[in-house]
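The complex appears here minus one protein chain, its other protein chains still in place.
We call the chains A and B, going by the order they appear; numbering starts again at 1 in every chain.
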Amino acid sequence: MDLNEIVHKKGKTPDKLVGVLLEYQKTKNRNYLTNEDLKAVAKKTKLPESRVYSVATFYSLLSVKPRGKYVIQLCRDVPCYVNGAFNLREELETALQISMGETTKDGLFSLEYASCLGYCEMAPVMRIDQKIYGNLNSRKLAEIIAEYRRL
Amino acid sequence: METVKIKINNKEVEVEKGTLILDAAKSIGVSIPTLCYHPDQEIKANCRVCAVEVEGMKNLQTACSTQAAEGMVIKTNSAKVREARKVNIELLLANHNMSCTTCIRNGNCELQKIAAELGIRESRFDNIMVLQDKDESSPSLVRNQNKCIKCGRCIQVCTNVQGLAILDYAGRGHTSEVKPAYGMYLNDVRCAACGQCSTVCPVAAITEKEDIERVWEAINDPDKHVVVQTAPAVRVSIGEEFGMEPGSIVTGKLVAALRALGFDAVFDTDFTADLTIMEEGHELLRRIKKGGVLPMLTSCSPGWINYIEQYYPELLPHVSTCKSPQQMFGALAKGYYPEKIGKEAEDIFSVSIMPCTAKKYEAQRSEMKHDKKHYDVDAVLTTRELARMLKQAGIAFDQLEEEEYDDPFGISTGAAVIFGATGGVMEAALRTVYEVVTGETLENINFTDVRGLEGIKEAAVDLAGQQVKVMVAHSLSKAKQVMEMIKSGKASDYAFIEIMCCPGGCIGGGGQPYGATNALRQQRIDGTYRADEALAIRKSHENPAIKKLYGEFLIEPLGEKSHHLLHTHYTNRKRSH
Partner (left out) sequence: MNENIEKKLLTKRFGLIDPMSIEDYLASGGYSALRKAVSTTPETIVEEMKASGLRGRGGAAFPVGVKMEMVQKAEADIKYLVCNADEGEPGNFKDRYLMENDPHQIIEGMVISAYAVGASKGYIFIRGEYARPIYMMDSAIKAAQEKGFLGKNILGTGLDFDIELYTGAGSYVCGEEFALMLCIEGNPARSTFKPPFPTNEGLYGKPTQINNVESFANIPHIIEMGAKEFSKIGTKHSKGTKLVSLSGNVRKKGLFEVPFGVHLWEIVENLGRGVMGSIKMVQVGGASGPCLPPNLLGMKLDYKDFAENDMSLGSGAVIVIDTKNDILDIVRNTLEFFRHESCGKCTPCREGIVHLLVLLDRFILGEAEKKDLELLKSLIQTIELTSICGLGQAAPTALKTTLRYFPEVYAAGIRKNHTRAI
């Protein structure tokens, strides 16, 4: 969908801004919105650019910096933390050869922390795009990464 | 009027229903400190400094956002309140560049004032501020992120009053900052340089760019002949910096002060304001007679010119080709004056004292040069900067004896002095145009319809049987309304529209003394019209010095010399951000 179609579907009144930005970002390869993208949204919704930028930089699911094709979000809050989330962080950093907050050179993976994802009964948990992975351990982690590499 | 009875610090007080606790306390002499609160703006309640105890409520309530209710028992100074107030101020200081002694707002800063009043002797918290470079991209304004306390006053004035929304919060939580879209430099976004943000900022997060040192350099340079011009608005405002009532007319002291600073000649922008009326009045009449583009729009407010160039360039043909009084003066200072005193243009250093930050931008425009080499106006000092300069020089302003301006640019009229108020340019123009067209003397020269703080004002004048409709607008959000009216054809029967960038006109300018509210602006406006009434000559075309200038040099309005020196052109500066 291009921006016109998104605005047509979601609406272009100022209150539809968050939804439009989320949808628009989904169409981008690197999971982020450029200044030009934000400018285009500002024009369509007739909102000031400073307001669009304000919204785009406020919400965690939106990004104004390029990220990987697959954004791996690892939950670090208490229920996951006491179930070994930080060990998983080390393993992910090793497997992907990047630090938390970075993107792999091939642009495939970004590694981020997530605030509690709401799946604490299967802690530790991580999220990649729309999918939730729980009850993680080293083996499962490796399998999941491999699967994404194959895609 | 319904009232409620409340208790503040054990004292009973009856106030009108709906009164904020802040104002109820003020009415009995209890002062509650505030930072983000501003009487002209929407309630923000984010600094939390004004939080007070309300009996029966577990948490403290902000006095700026809570209305008094029947039976409320309020404590504004309990131990709990004082500690919370101190902690919140200390928290702000812990993320603030605490270099008060070298700060532009030293002695004139709202945060500093509260810290002093609360008796803060240390910030118990580690200073965690991460030092950032200032944004000095704009010729008019400087943004200093290291001082920002995130109160949001600048955002509100830029969004609600000026309608530009250049600034907004970006990011979330502790990393959130006030900045232009995409974190761009001020000069790279469509800022009008009006400086309204700098007048409402409680600290030094956004300030005028200082040109004081350059002026000292010129004054101390024996090879330079330094001239200065003073804007109409300055003479009813600068007194505030020295403890006088807003609206006090201090023209004579202003002249004396400038002379004491060492300027070689002290002139008055009001002189060229009269000149502007001559040129612009005739330009209007020509357009009316010859079917030129109407309505004609005034051009003396550079914040407004910045706006129309960047947002509505397609309507530029409506704008008068007249330069502003500041620039007309500069053109004469370099193109006429030097010969009169036996000097060259490059010997002259011309300074202006303006209520305006956008004038700094205007002065450095490439078309505002004498023979394409020397700037007509070399430096612009805002009212605030002049006050600082006088203090630097140890000049006790309020004790000065009044003095007169120098010749040949010292004589002006009441029509010129009212340029500082919204509607003033229009009224001045009408006083002249009426007499030029009808050949009759105006009976009542007070066009009160165009005066006052209402956003858009209208008047109709009978000019020898022809009804001429005029409009006056101030603040850029109102300017936008006028632009849209013109675009949709709804303004086609107006001949002349005055647009001022700043609320209240120049007296409400971005370079004016701090603390301006709508009430205070009205006081400055009242002072302006009192100054007008006190002058012997009140119509621009009756100014003898103006008559002499035309007789000797310009020959006629819109003539060849005028065209070369006193008129200009504009640029399409529309870009996407």
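Here, a contact is a pair of C-beta atoms (placed from the backbone, for glycine too) under 8 Å apart; a residue touches a chain by one contact, two chains touch by 3 or more.
In this text, all values refer to a predicted model and were calculated from it rather than measured experimentally.
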Options A:Leu3, A:Leu22 or A:Met100, residue touching the unrepresented chain: A:Leu22
Just one of B:Ile6, B:Leu92 or B:Met328 touches the chain that is missing; which is it? B:Leu92
One chain is left out of this view; which of A:Leu3, A:Ile98 or A:Cys120 touches it in the full complex? A:Cys120
With the missing chain put back, which residues of subunit A would touch it? List them for me. 13-19, 21-22, 54-55, 58-62, 76-79, 81-83, 113-123, 127, 130-132
State which residues belonging to subunit B touch the missing partner chain. 43, 45-49, 51, 58-60, 62, 65-66, 80, 83-84, 87-88, 91-92, 94-95, 124-126, 128, 149-150, 169, 171-176
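FYI, only the chains that are shown with their structure count from here on.
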Any idea which subunit B residues touch subunit A in the complex? 159, 164-172, 176, 180-182, 189, 576-577
Interface residues, subunit A side, partner subunit B - complex: 35, 38-39, 43, 48-54, 57-59, 64
